[in-house]
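All protein chains but one are shown in place.
What follows is subunit A.
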């Protein structure tokens, strides 16, 4: 009997983490990424979460309420996130027999049988 194991990988605060790769001034600061034409919050650093900022909060309200706490608002930079996501998937891919990319920061590893050569699926 083949026993299957599935692992779900979800990168922490992915868009905020991406912004931080090249911007040390964002490290350890409350950071949110704004999407939809800077309309709403689509990612929050742990520091921003502890300020009580929620996903999809309107950016203008968040800015008004938290600018004194040094909140940094980044406009979404999807080419950057796509590049880093691709690097993450390519780092994981050789380690497992199969990998399903579920979204830009989530995937599922199939650790079933190291001999099987399953393809890598993405959408």
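Going forward, a residue touches a chain if its C-beta (ideal position, glycine included) is under 8 Å from a C-beta of that chain, and two chains touch if they have at least 3 such contacts; residues count from 1.
Operating definition for what follows: contacts and distances are computed from a predicted model.
Engineer: Identify the UniProt protein name of the omitted chain, choosing among "Peptidase S24/S26A/S26B/S26C domain-containing protein", "Arginine ABC transporter permease protein ArtM", "Aldehyde:ferredoxin oxidoreductase" or "Carbon-monoxide dehydrogenase medium subunit".
Structural biologist: "Peptidase S24/S26A/S26B/S26C domain-containing protein"
Engineer: Name, in rising order, the residues on subunit A that touch the hidden chain in the full complex.
Structural biologist: 22, 24-25, 83, 86-88, 90-91
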